[in-house]
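Okay, structure first, notes after.
Partial complex: the chains shown occupy the same locations as in the complete assembly.
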Amino acid sequence: MGKTRVEAFSDGVIAVAITLLALDLHVPAPDVRGGLARALAAQWPNYAAYTVSFLTIGIIWINHHAMLRRLVSVDHAILVLNLLLLLTIVLLPFSTALMAAYLKASNGQNVAAVIYGASFFALSLAFFTIHRHMLLAKQHLLQEHLTPPARRQILRRNAVGLVPYAIATVGGILTPYITLVICAAVAGFYALPSTSAERQPLDRDEVGDDLDRA
Amino acid sequence: MGKTRVEAFSDGVIAVAITLLALDLHVPAPDVRGGLARALAAQWPNYAAYTVSFLTIGIIWINHHAMLRRLVSVDHAILVLNLLLLLTIVLLPFSTALMAAYLKASNGQNVAAVIYGASFFALSLAFFTIHRHMLLAKQHLLQEHLTPPARRQILRRNAVGLVPYAIATVGGILTPYITLVICAAVAGFYALPSTSAERQPLDRDEVGDDLDRA
């Protein structure tokens, strides 16, 4: 199968998932106690979880594109692994809503945080798995020849990305705020322009040359 | 009409339907009895039905692409049959939510299971119908010449795919677990990499040569 339709389908799923995140922003009932401003302010966990999840899905989308650009075409195994990656992305609106509902609760907040962190970890793991399969098992589908050390380096960088989410997941046992702060920091690290400037020399093969598909 | 926009529209509908599946994962109310962990664990039918439906829609998407690759272009009849196929796909979030809500119930669980199985059967039947129409009635639209035996063989393989869903539907009369297990097994059979390796020689014309659209 060609890459075009895999990209189109993945883009579609990611676009719907990232937009459904906002469904968890609730309009307070017009007769809400204490007034609308206070009711909206009390929803801050929703805004925080929404922003972190939105940026994370957005960055995954950028990386997904960079990953597929490495390929000439896809086979059945890559399609199925890509489906599993999309499955974890589609779960994020649920885990985000869970985190938002329980962040300030006195019961269940740790369970919610562990699930929130774990959903980001699962996303990264699915991403790592498909990347690893491409680079190690399906070299004949790659656009360019990558030496074994180059491939191992890409994977090592991917694997390093799993660590903060593992810490965020375990940290949720202590307090959900650790989870939220770590996930926010990871999103910020990849999104902030200053960081990106520093990253670019390292990640040249990720972000790639800009001109080849215009 | 060219194939490009049929693919784009179908991809869009399938992407939305597969993402809406996750809307049926509910966040328990913060004061839920027995705690959040228990409330989430009690939702396991939702996770099971979600996973089975997600993988099934994903596989249908893969097969849909393989089917359209056979065509040079589409005509009105194929467009309408494709619409009917999309109609059955769009029903899956409903039948999945029904199955999840009733799997453990003491009333209605068989009705729900029969509908769940029947919705997968309808999906396969719509897929078979459009494939059959293409191969038997619209040979002039096919990319390559297929001998009558080759066409019959493809259709036979498609028809065989209807059998497990027929059993899953009827089996729901006994217990919904039969339905769920069979539908899960079918999704696993098509998705698992080991199975795929075995399948590939047989299905070469389905998955196709990887290089022709890159």
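Going in written order, the chains are labelled A and B, and every chain counts its residues from 1.
As a working rule, a contact is a pair of C-beta atoms (placed from the backbone, for glycine too) under 8 Å apart; a residue touches a chain by one contact, two chains touch by 3 or more.
Values in this document were obtained by computation on a predicted structure and should not be read as measured data.
> Tell me how many copies the full complex contains, given that 2 of them appear here.
The whole assembly in this structure file has 4 copies of the sequence.
Rule of thumb we're sticking to: only the chains that are shown with their structure count from here on.
> Could you grab the centroid distance between chain A and chain B? Build each centroid from C-alpha atoms only and quote it in angstrom.
Spacing between the chain centres: roughly 26 Å.
> Show me the residue ranges of chain A that touch chain B in the complex, using the header's touch definition.
For this pair, the touching residues of chain A are 1-5, 8-9, 12-13, 15-17, 20, 71-77, 79-80, 83, 86-87, 90-91, 93-94, 97-98, 101-102, 105, 107-108, 111-112, 115, 141.
> Which residues of chain B touch chain A in the complex?
Answer in residue numbers: 7-8, 11-12, 14-16, 18-23, 25, 27-28, 30-32, 35-37, 40, 51, 54-55, 58-59, 61-62, 65-66, 69, 191-193, 196, 199-200, 207-208, 210-214.
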